[in-house]
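Every protein chain but one is kept in place in this view of the complex.
Note that the chains are named A, B, C and D in the order they appear, and that numbering of residues resets to 1 at the start of each chain.
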Amino acid sequence: MTVTATAPPAADERLGKPKAMDQLIKRPEIGAMLGALLVFLFFSVVTEQFLSIGGAATWLDDASMLGIMAVAVAMLMIGGEFDLSAGVMTASTALVTALLATQLGLNVWLSLLVSLAFALAVGALNGWLVMRTGLPSFIVTLGSFLALQGLNLGITRLVTGSVQVSGMRDAAGYESAGFLFASTFQIGGTSFYVSIIWWVLFTVVASTVLMRTKFGNWIFAIGGASQSSRAVGVPVVRSKILLFMTTAFAAWLVGSINILRYASVQANQGIGLEFQYIIAAVIGGCLLTGGFGSAVGAAIGALIFGMARQGIVYAGWNSDWFQLFLGVMLLAAVLVNNMLRRRAERVRR
Amino acid sequence: MTVTATAPPAADERLGKPKAMDQLIKRPEIGAMLGALLVFLFFSVVTEQFLSIGGAATWLDDASMLGIMAVAVAMLMIGGEFDLSAGVMTASTALVTALLATQLGLNVWLSLLVSLAFALAVGALNGWLVMRTGLPSFIVTLGSFLALQGLNLGITRLVTGSVQVSGMRDAAGYESAGFLFASTFQIGGTSFYVSIIWWVLFTVVASTVLMRTKFGNWIFAIGGASQSSRAVGVPVVRSKILLFMTTAFAAWLVGSINILRYASVQANQGIGLEFQYIIAAVIGGCLLTGGFGSAVGAAIGALIFGMARQGIVYAGWNSDWFQLFLGVMLLAAVLVNNMLRRRAERVRR
Amino acid sequence: MTSLIETENIGKTYGSVIALSEVSTVVNAGEVTCVLGDNGAGKSTLIKILAGVHQHDQGSFRVEGEEIRFSSPREALDRGIATVYQDLAVVPLMSVWRNFFLGSEPTTKLGFLDRKKGKEITKKALSDMGIDLRDVEQPVGTLSGGERQCVAIARAVHFGAKVLILDEPTAALGVKQAGVVLKYVAQARDRGLGVVLITHNPHHAYPVGNRFLLLKRGRALGSYEKSEIDINELTKQMAGGAELEALEHELRGVEA
Amino acid sequence: MTSLIETENIGKTYGSVIALSEVSTVVNAGEVTCVLGDNGAGKSTLIKILAGVHQHDQGSFRVEGEEIRFSSPREALDRGIATVYQDLAVVPLMSVWRNFFLGSEPTTKLGFLDRKKGKEITKKALSDMGIDLRDVEQPVGTLSGGERQCVAIARAVHFGAKVLILDEPTAALGVKQAGVVLKYVAQARDRGLGVVLITHNPHHAYPVGNRFLLLKRGRALGSYEKSEIDINELTKQMAGGAELEALEHELRGVEA
Partner (left out) sequence: ACSGPTGTQSQNTGNNSAPAASGDLKVSVITHGTAGDAFWSVVKVGAEDAAKQLGAGVTYNSDGDPGAQAKLIDNAVSQKVGGIVVSMANPDALKTSIENAVKAGIPVITINSGSAKSAEFGAMAHVGQEESIAGEEAGKKLKAAGKTKLLCVIHEAGNSGLNQRCDGARSGFGGAVENLQVDISNPTDIEARIKAKLQSDTAVDGVLALNPQVAVNAASAIKGASSKAQVATFDLNADVVSSIKAGDVLFAVDQQQYQQGYLPIVMLKLFKDNANTLGGGKPVLTGPGFVDKSNVDKVAEYAKNGKR
């Protein structure tokens, strides 16, 4: 906090010269970009197939599903909230779609619509509870995480007598819906899943919203200082609820892609994934405390995740150690991000 | 914030009369106590076996293991930090003990000592990382959670070729160590596990430390305002590291009880339990943001957990829905706690 | 001419705490109404009601003659009542220009943020107030307290406020910075805005104020036009009259 | 007699920001050294070095004649340097008496907290300062700003501080509360403590101060004994001399 007001045009004599490179490190996602480059180069060198077009299709697909969620979760985190129920939500939405289509025989499109409505309702409920009660979203969404987990299992078993719902392929409208959510497209003779396009699209939209719209401005504001934002007229409650609904929407999108691609869904799917979303967002430069981060960063965080996860398989490493690798990577990533941010802050001053 | 300084002896004219009952609701654990009573009465009426001495032995045992951890986690939460690695730590310590005793043939007592040292080292590392880097403990311990999970699986498989370590019963010193950690005692012809005594002991010690010692005072202070505490000479770093070590110690205790009672341990044990500890602590009145809570409350939170979990089995309900019940209970508990606390704050003023 | 804002026997309780009761005052265009009083006297509570953060429980509150009850700060802003809070109401991690426009963002025809325009206007509005920033993209958190205060005031003035409410804008400021802020208060007043100024410092209040509302323990202790009171009397009133004299005496005593 | 505290050309940088450079001053027993200056002048930085929160990079810092470099506030406290920070340094959720004793808890022979003694001493120490609380078990968060400030000062005095450092204790206080705090400053001084007082308000500094250190942009602008300067000159110096006059003129202009 320098008092530049009194000596504005001249350089502040109390500042050392900022280095040119320092200007580069102001963006939240710079750390993630470096990390992604590193992981990419590493596996490209160490393994044969990683860099092939078929390889790229594989890790991009893995990154895409995680990425859609990570971007949504990042927006929510920038807005100062958490959603631990995001992981199970991907299963809940898929289950709703599948149950409606296979058990009630509804058209797939209709089932998708109903499950979208369900997702948005749950998201709104999460947001409303958080805003209404003033409780931390960690607790509230931990509650809905548990509740959804119970519902997924209980209802699936009640209705189907087993723990999975399958048989989507025979439902009316499966083909056309599948085309939108789960088809593949060809590049150089290799098929890429359409989910990659959804991921890129979602990231672009999210990034545009964050950087270029009023609503995006509000997200940063309510995450950084919610009381102050309310005071200058930002509709805090509405914005936060919208963010929870965005996360729920993303969960619906991922759930729909899953159910249409695999035509079946298991009741315990998605549990534990919420951490991966948060990790991807944090690697991408989001602050746990809100008010800072980027959608592109989260997408890159997911990319790192996807590359590492599949890269380990390409390298033929023992997968027993994957979690260890993940833990170390997370710590390293946040440490680097932290260092870069501190440095950036110093430069800004 | 009333200015009472100017009119101290006379009642403040700006305050309504506080009701007598309101004096009761100042303690953090009051909500949990009510909840425990409710759950107890409910299952006592609804089921036959719950209230029997055999029933009590069952749910007390369940509550005891959760309770030991919940109390330690509560202390850490009062001190303003989180430990997501607490759950896997219970498995890690058991694995270390079991591997040393069965694979290297060490005496059980010696194995226990080594694994205690291991636990304390991990706890200290957690604490040191949090304090050193200034990162939120959520992230740091999420990292160590993942790392430990990977180590548990990787090392177990490397050493034993399977995912379990068993055969403790043949190790030297098993009998005497088992007596301390895993024996039973008789009350009215029913055997109770000694873990219940450990739980009560741990709660009493923790509660005494919190309420009656310097260190306890510091825990509240560093959780409520860590910078201010440092400024008046509280050794913040040391205290926080000690708290992480306390949690690790509790995990060692629970891990030791487990391995000595069942003589075998599975590499993926403990995952997901960290949330149960946090939930028990929160139900017991701990604030997620630190500086407020009680050890007794956390113990009661664990008791509610144990009673509800076993009560559902006694009642013969479909256990598919347990998570749903848990989620709803969590939300209800925090809402009531919140209400009571607000009310208490108003009374205090 | 109707007053911009008028309150009549307004009151507010938080739970069992009566924070404000039976307070009446007016704010006219081109005038500064100062609200003075001890800690906890209810000053912030009063202006939070005017700003739509809280609602009053008793009495009546009129804006330009119309009885009103705001349900959110947005509504108050839409009626031209802009507030600069004690805790500054800026978002530290956000850039200066985004803070400046927060809640009233300029958009292009396509509905996107007009960043170029935003930056230009911010730069201009701030330099009109004599603050020349190297970079309006820098986070507000990197500005000094005085500069932040000025950003908030500039914002309020820029968005065509009719009434400008300032809660202890000078408390954390140095003598010079406080002087700068007071200058802008006076400027805003001269542009025809009604200003409500809260301060503990009679030396800050008296030079710019037209009307002085004294609060004590939630009640109005008195309301004076500038002509009715001089600065010494004001200081004395603020400190609770006789009590102060004893204190001053004591301080002198030890000083000697 | 050696000074309690003496700094010589002390300096401190945060990263690339030079917050303090070549500042020399002394604090003697039974005297008040006032540190004055703009926002960001480095006042808090200076006292944080004295209090052991930060370490100085340049110059020398002597306590009772002994060259020293504190590595934690604990060490400074052990040398009898107690500090009341700008942000009050109390823990809002903790009770008054626990806050009072934080870091220096009274224990029984068994090593447990002596709660009865703690409460009694707190009650007594506070009522010595004229603050009579209904209940020392109430959380500090429920006290007013002035009361909290007094709790912090009472604590520092009680624990036998030789040097009492106060960072803007009066900034957020009403006239009367500020008066009360100043009274305790004077009392502490008269009990033979050395006091360092930071404030923006020359009217608060002048009556109690013996020595005035003026900082500007991290450097010492001047250091005066009370005999060398009067309050008007002090005010002028604080505001940066000539600049203020122009401003005052302006304010008068609009006021008229």
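Structural remarks
One rule holds for everything that comes next: a residue touches a chain if its C-beta (ideal position, glycine included) is under 8 Å from a C-beta of that chain, and two chains touch if they have at least 3 such contacts.
Bear in mind the structure is a predicted one, so any value in this text is a computation, not a measurement.
Only one of B:S228, B:Q269 or B:N337 touches the absent chain when the whole complex is considered: B:Q269. Residue-wise, the contact with the chain that is not shown comes from B:S166, picked out of B:N107, B:S166, B:S183 or B:N338.
Contact with the omitted chain, checked across A:A250, A:A263, A:A302 or A:L326, is made by A:A263.
Along chain B, the points of touch with the absent chain fall at residues 47-49, 52, 54-55, 57-59, 61-62, 64-66, 87, 91, 152-153, 157, 160-164, 166-167, 169, 184, 191, 195, 258, 261-273, 276, 306, 309-310, 313-314, 316, 319-320, 322-323.
In the full complex, chain A contacts the hidden chain through residues 49, 52, 54-55, 57-58, 61-62, 65, 152-153, 162-164, 166-169, 190, 258, 261-271, 310, 313-314, 316, 319-320, 323.
Everything below uses one rule, namely that only the chains that are shown with their structure count from here on.
Of all the chains, the one whose CA centre sits at the greatest distance from that of chain A is D. Computed centre separation for the pair chain A/chain D is 48 angstrom, with centres defined by C-alpha atoms. Computed centre separation for the pair chain A/chain C is 42 angstrom, with centres defined by C-alpha atoms. Shown for chain C are the residues in touch with two or more other chains, namely 38-40, 144-146, 180. Looking at chain A, one finds that residues 1-3, 349 touch two or more other chains.
Taken in their complex, chain D has these residues touching chain C: 37-41, 144-146, 168, 171-180, 182-183, 186-187, 189-190, 200-203, 207-208, 235, 238-240, 243-244, 247-248, 250-252, 254-255. Of all the residues in chain A, the ones that touch chain C in their complex are 1-5, 8-9, 208, 211-214, 216-218, 220-221, 224-225, 227-235, 291-292, 345, 348-349. Residue ranges on chain D touching chain B, taken from their complex, read 51, 53, 72-74, 77-78, 83, 85, 87-94, 98, 101-105, 107, 111-113, 115, 130-134, 138-139, 141-147, 150, 155, 177, 180.
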